Each structure stands twice: as C-alpha cells, then as structure tokens.
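Notes follow once the structure below has been shown.
Missing here is one protein chain; the remaining ones are kept as they sit in the complex.
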Amino acid sequence: MVARDPRWALMAEYDSAEALVAAAQAARDAGYRQAEAYAPYAIDGLAEALGARRSRIPAFTLVGGIVGGLVGYFLQWYAAVVSYPEEIGARPLHSWPMFVPVTFEMTILLAAFTAFFAALLGNGLPRLAHPVFDAPDFDLATRNRFFLCLLTDDPAFDEPEAVALLDSTAPIRRDEVAR
Amino acid sequence: MPSPRTTDGEVLRPGWGYASVTAKIAGLVLSRPVRWPWLAAFLATLAMTLVYLGAMTWLFIKGVGIWGINIPVGWGFAIANFVWWVGIGHAGTFISAVLLLLRQKWRTSINRFAEAMTLFAAGMAGLFPILHLGRPWFAYWLAPYPDHMNLWPQWRSPLVWDVFAIATYLIVSALFWYLGMLPDLATMRDRARTRGKQVAYGLLALGWRGEARHWARHETAYLLLAGLATPLVVSVHSVVAMDFAVGNTPGFHSTIFPPYFVAGALFSGFAMVLTIAIPLRRAFQLQDFITEVHLDHAAKVLLATGWIVAYGYLVENFMAFFSGDRFEIAMTVDRWTGFYAPVYWAMLACNVLLPQVLWWRAARRNTLLLFVLSIFINLGMWMERFMIVAQSTSHDFMPSSWGLFIPTRWDWIFLAGSIGMFAWLFLVFIWLLPAISISEMRELVKEERDEPRPPARGSSHRSVQHGGSDGRA
Amino acid sequence: MSAVFSPRAVLVVRLAVLAVLGLAVATVMLFVWRARAYEQLGEPIAQPIPFSHKHHVGDDGIDCRFCHTTVETQAHAGLPSTAICLGCHSQLFRDQALLAQLHQSAATGQPVAWQRVHVLPDFVYFNHSVHVAKGVACVECHGRVDQMPLEWRAWPLQMQWCLDCHRNPTTHLRPASQEFAMDAPLPDPVEAGALARAAHLESRRRMTDCSTCHR
Partner (left out) sequence: MTQPPIPEAGARLERVIEVQRGAGVNRRQVLAAMAASMALANTACSPPPRLQAHPYVNLPEGGAGGQPMYYASAFVRDGFAHGVLVGSQEGRPIKIEGNPAHPSSLGATDIYAQASVLQLWDPDRSSVVRQRLAREGDARVAPQIASSTWSAFEAAWLECADALADPHGSATLRILTGPMTSPTERALLQTLLARGPRARWHVHAPLSDAAAADGAWMAFGRHVAQVAHFDRAQCVLALAADPFSDGPGAVRHAMDWSSARTAVRDGIAGARAPVLFAAEATPGLFGARADHRVALSPARIEGLLWRVAAHWMPELTPADVGLADPAAAAFESRLLAALREAGSSALVIGGAGLSAEAHALVLALNQRLGAIGRTLTLIEPPDAAPGAGTLADLVDALKAGTVDTLLVLGANPAYDAPAVFDMPHALQRAKLLVHAGLHVDETARLADWHLPLSHAYEQWGDARAHDGTATLLQPAITPLYDTRSAAELLALLAADPLRDGHALVQRQWRTGREADFEAFWRKSLRAGVVADSAAPPLEVQTARLPARLALPAESPSATLTALFVPDAATHGGAFANNGWLQELPRPFTKITWDNAALVSPATASRLGMSTGDVVRLQAGMRTLDVPVFVQAQQADDLLTLPLGGGRRHAGRVGDRVGFDASVLRPASAMTLAVTLQKTGRRHEFAVTQHEIDQHARELLRTVSVGTALAPEPKRDQLYPPFASPVHAWAMAIDLDACIGCNACTIACQAENNIPVVGKSQVAKGRAMHWIRVDRHDLEEIDNSGFQPVPCMHCEQAPCELVCPVGATVHDSEGLNVQVYNRCVGTRFCSNNCPYKVRRFNFLQYSDETTETLKAQRNPDVTVRERGVMEKCTYCVQRVARARQHAEREGRPLVDGDVVTACQSACPTRAIHFGDLNDTGSDVVHARTSPRHYAMLAELDTKPRTTYLARIKPDA
C-alpha cells in the first residue's frame, strides 16, 4: 500500500458564512466526500452542502421514550401486583390510573437521555484531541472565522486540484493541517 | 448608548459583530469586569449558605420538631418553600424550550441564565422534601430498588410521583442546559489565556470544534430536548399540585389545582427572571443584549399568567360554595376571616392587584418598577403556597382538632437559607460560565445583518467603536 | 495556536476517567460485601463458656426442649438457666475449668453473659411457640446445630428470607414427631399438603401482613 499522506487536510479560512457555504458547495461539486467545515454557529444549509444525511436522532429518541414508558409501567405493576401485593386504601392492586404519572416521567427521562447521548456519540464526542486544533487561526473557529478542510484521505483528493479549488473560493488564507 | 433607532422589535441593539459579542460575553467570565459588587454579594450569600447548612445539621440532630409544625398542620414552611421553589424553577425551561419551539427571538439572550436559575431553584426545591422527613436518612426508601426487605415505594402516593417528576425535571433541565452550553464552552476554551482555564473549559467542551455536521446533530437534539421539556414543564407542577389535589383536606382537594399551579409557577418564575435579569444587565452593562423589549415581553407574560392565577383564586372560592360542601365553605370563610386572613389578603394584593400596572407600557419599561413588582410577586406567590399548605390543614374536618401553625425562628432560617444558597449558586454560575448563549447571539448578529438595515459595512464600521475588531486581535 | 490537549494529555484524561469509574465500582462492591457480612452466616461466635451443640445434641442426643424449655409455649424458646445447666453439670465435669463461670453464676446469682447468635430487631415479634405448633422444625431456621461446635447463624434471618417461607410454608413443614430432629428429611409433597391442612395455615395474604410480625 502507499504511505499515508503526512498531512491530514488542506484548510481554507473565510470571514463569512456565505463564503464558507459557497466553498463547501464547490468542494462537493468537485467530488469531495470527506470535506469538513467549521463555523462559530449553526449555519443553515452548510451540512447539507457537505452532503450530510438526515439525522437518525429523532428515531432513537422515540424508541428511548417508548422503552422508558414500558420500563416505568412494568416496574410499578411488578412491585404493586407481583412482588409484594398490599391493600392500600382499598384500591385495586393494579390501579393503573395512579401509575400514569411515573410512566410519563420515565418516558421523558429516557427519551431525553437518548437524544442527548445520541447527539454526543453521533458527533464522536468527547474527542479532546484533533488535528485541526493545531491549525493556525483555528481558535477563531469559535469566534468569528469559518474554515473548510479537504481531507487527504478523501479518494477524490488530488493536491494541485485541491489547492486550485480552495484558492478559487477566495479564502483569507490557506494552510496545511498536519496529522 | 441607546441607539436612536431603537424599536419594539429590537432584541439586540445594532452595531454588534461576532467578535464583539463573543468578547463581551466571554469577557464577563475571563476578565471579570465587575469585581467588588459581585464579591460582596458572593460573601454575603456564602455566609447565608453556611448558616443554612448549619441549620440542616441541627435539624438532622434534633428532628423536625424544631419547626412549628404539629397535628393538624403536619406541613409548614418546608412544603410551602418546596412548592414555591419548584414554581420558580419553571420559567427557565419554559423560556428555553417553549419559546424556542415558538421561534421567539427574544429568548436568546435570557435563556442561559434562566435555565441556570431553573436548575438552582429546582435544586433548592428538591432539598425540602428530604429535609421535612421525620427520618431523612431513609429518604432513599422512596426510590425503587431491590432490597432484602422485599419492599417497594407505594406507587399510588403523589409523593412518589414527586420524586420521579422532580428528578426527571432536574436531569432533563441539566442535559438541556449543558447541551446548549457546549459550543460556548469551546469558545471559552479558545478564548482562555491561562493553561488552567483552557484545560478546565477544554474538558467541559468535550473537544467541540464546530464542525458542520456536529452543528446539525446538535440542533436536532437541542430541538428534541426542547420538545420533551415542554410537556415536562407542565407535568412537574401538575404532579406537585396533585400532592394536594389527591388529598381530601378542604383547600387541598380541588381539580383546578394542576393548571392553576402551573400558571402560578410561570408567574413566579418570570417574576424571578426579572428579579435576576434587571440587576444583572445593570451590573454587567448588558442593556444591549437584554433590552427593554425583553423586559416588556416578560412583563406581558407576568400579566397573562397573573390573570390565570387570579382565575384560579376565583374558581377556588366559587367552587367552595357551589359544591355546597360545608367543610370547604368553612375553610374558605376561615381564609377570609380567620387567623391567617391577613396573609390571604396580602397575597391577593401582591398577585392580583399590583400586577395590573403592567397594562401600561411605561410601567413595563420602567426597570425599577418592574424589579420591585417582581419581588412583590415572589412574596405573594410564597404566601399563596403557605396558605394552601398551612391554613387548609389548620381548619379541616374535626373542629375539636383545629390548631394553628406558628413558625419558629428555625422555619424562617430555612426559608432565608434556601434563598441565600440559591443566590450563591447563581453568583458562582455567572463567575464561571457564560451567562448568555454566545453562539446563539452570533446567530442573532447574523440575522440582524441579513436584515436590509443596517448595511453590512456600517455594521463592521460601528463594530470598531465597540473595540471588538472582527480581525485577528 | 497549539491544541489544548496533546495526545499524551488525552491519554492521562482517559486513564483518570477509568480510575474514577473503577473506584466507583469498587465502592459499590465493598458496600455489597459489607451488607453480606451483616448476615454473618456460618461465623462461629465465641462464648464465655465454649458450649457445643455438636456435643450436646449431636453426640449426647439431648432433645432441644430439655434446655429450651418454653419453645412450645412461649415467644422465647428460653435460654437455659444456670440451674438447668447444673442439673447435669453439678455431677458431670463439675471440676472442669471451662465450667467455672457456671458455678460462679450459681454462687453469685449473676447470669452467664452469652453472646447472642440469632438477633432480630426490636420491632420484629417472632413467636417460637406458634411456629412449633404449625410444624416448623428447628433446623428450618437454626440449621444443623448438631454439627456446630460453636453456634453460628445458618440463615440470614432477614425479611426477604422470612417472607420466602411465609409465602409458601407448605414445603417447610414437618410432622410433630420430627420437629426437633436434626436430620429428618422434608416430607414428600403429598404428606406436606396433609400437614399444611392439619396445621390450619392462615392465608398467604395473612401470612404476609405487616401486622403478622411488626407491632
């Protein structure tokens, strides 16, 4: 096999969201599949421009919620009817109307957990160390600057073309990101 | 420097850029502009917190008998405080979640500290049910777990519902809060200049780097949490209301309670938001972010919820007589004329009478007046909780067992202590974390810019006079 | 700028997190272990006089009721009084140093301070006589004392354990003739059923009422 490129990516820096979105679009049109874009806030359409698929988080959350509800109700039914049945104020052992609140809370709780961790894991976080952190100016990615990275591992990556592509998007600067 | 073109719609004064917004809010934490007022408040509230912890220790040693509670009034201040704090703990999530779903721009600059307030208030609330137990060291018996006694919680008790509701609410609010703060923590990491802060914020930021797909998932999850938190907000205080509504005591046993408690919760919650926001924006020069518009909107919510609460009072009294239940009637008459009547009328004054000034725009934009009013509403809402808890039980079915609850000094210490600890936690929060969501403010900046006026150039030019250069500083 | 966390730092963080998790697990394990220790199963307990059930019951074959006189009539089985011990030991081994405390007790009127082996909390009201009357043999709760040189606790004596039997007692009953025997086998299901009917056992609900054991 060929030795891997010592660089992780080529990176271009922009000062406006519009520029970044345009560049991302261009990269995608040029066939790049592993381009990454960084912005200080959520930019509508940027992820789509990079070709992100529709998120599956909502589906996970729904499942989590259903599981939570079932677990919650089963817990109450099992404790009150099976494990240690006791006469409480002459109410039936299985007094379902009174099991509703806890069931509801458990539904919300597990759904919330799923949504939260699905987002985190989906983003591969926590990941404290990443090549881009060593890139010049990257601390501005959380302030007011916008970045586009073309990854060297991308099968479509070809040095001269990539350089040309990035320059064509009029970045305020371009750097190489080491692995 | 109020801009000449300030209009109703403005939730961010013009002239702010990404960098300046970032610098301003991050600066509040990193280069703490206001030292002395903060330090004074911090020390004062810290002292109150220590007193509070001391009082708790004494309570655990001696027992709840140090309070004024008795038979028939088994619940006194502790539960009144609990309900009051839970109520206050509602505004935050309501603002963040509901207003987010409703796409209310004005939530942006107040949601972060409102959520923090929610967490701390709910925390204060969560303490009281444990403190008020006769044997607090067995509080964990309210949680279901397999034990060698083969015993479980009694699921029909609203107190168990409480445990689940409050716990869920605390956890979900915390997740929501943290998820929203993640990008800002990254900002802090990158703005921090000392190694220690970089590491601390770096760890908390979990390596957030603002990648486009991350933002997308982040937004989805954030919206989902908002969607889940919205019914949660309604459920939590409904469950708390059921602590009373499920009981049979005249004054407890009322179907209006859940909606009326939720409304009351928002009422007191927004009052507390104002109580906090007004000094905050003044102390930290945030008038540009928290504008009169925010206050105005909050005031309108106050007015609306205030009327729902008033309706609640009306229905309570009406139903007492309409039902023809002699016990309800006697209890209601006692409310009007009995030992606790002064509290009742003062409560009505605070919660129904005073808020009516908010019909006037001038009043809604007068920060001092709003501040005072918000405090009165907090007071009034506390008195409402107290009336429900103490007066109802003091005057129930058996005249031969009627008795009064007279608070001891310990009752007052626990009320004051919880307020002090709440304030202390909040001060710690604005000391260590960005009190306003930076990333969302950037979006706001973007949206402001995309609007035809003011022209983009102008903005960057104006931004210079803010000292917040958009170039590499 | 340079990254906040070098790969090395990340490793450190990872290890730290692992350590914390490991510690948490260890603590839980510790608590569980101590909880088990609470039951003190099979731990022989030193006594002022090293009394051996193995010798008295196993070797000599003395009936339980000979010493525990009130087991059939009262809540307490009856810890044998000094006089009962002396009933034999005024003759047997009377000069043994081991028994000095016994004679001293008889002389001074001060009881022998035995260490308790089977302890129930103050709020549990166990009644030996009823269990005996219903056909619950000694071994069911005290185990094979005839094999215990020093008495130890054979069963946890915790609520869950009591409940297990109270929920289906039938399988724990023996005929009156074998209640005080140590090695009598449990009767077959048919006979057990007959015993249960004869004993007029109360309903399962009654047997698990709180008021059955707590007052």
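Letters A, B and C mark the chains in the order given here, with residues in each chain numbered from 1 onward.
As a working rule, a contact is a pair of C-beta atoms (placed from the backbone, for glycine too) under 8 Å apart; a residue touches a chain by one contact, two chains touch by 3 or more.
All values derive from a computational prediction rather than experimental measurement.
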item	value
Option from A:Ala26, A:Ala52 or A:Ile88 whose C-beta touches the chain left out	A:Ile88
Option from C:Ala9, C:Leu41, C:Cys88 or C:Ala106 whose C-beta touches the chain left out	C:Ala106
Residue touching the undisplayed chain, where the options are B:Leu119, B:Leu151 or B:Met421	B:Leu151
Absent chain, residues of subunit B that touch it	60, 62-66, 68-75, 129, 132-142, 151-154, 156-160, 163, 243, 246-249, 252, 326, 330, 393, 396-404
Absent-chain interface as seen on subunit A, which is shown	86-92, 95
For subunit C, residues in touch with the removed chain	30-31, 34-35, 37-38, 40, 69-70, 72-76, 78-84, 105-106, 109-116, 119, 121-123, 125, 127, 129-130, 133-134, 200, 202-203, 205-206, 209-212, 214-215
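In this section, only the chains that are shown with their structure count from here on.
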item	value
Of A-B and B-C, whichever chain pair has more C-beta contact pairs	A-B
Separation of mean Cα positions, subunit C and subunit A [Å, integer]	58
Rounded Å distance, subunit A centre to subunit B centre (Cα mean)	30
Centroid spacing, where centroids are CA-atom means, of subunit B and subunit C in whole angstrom	54
Contacts with two or more other chains, residues of subunit B listed in rising order	150-151, 189-190, 202-203, 207
Shared interface positions of subunit C, touching two or more other chains	1, 4-5, 13, 163
Of all residues in subunit C, those that touch subunit A in their complex	1-7, 9-10, 13, 163, 205, 208, 210
List of subunit C residues in touch with subunit B within their complex	1, 4-5, 13, 35, 156, 158-161, 163
Partner subunit C, residues of subunit B touching it in the complex	147-151, 189-190, 198-199, 202-203, 207
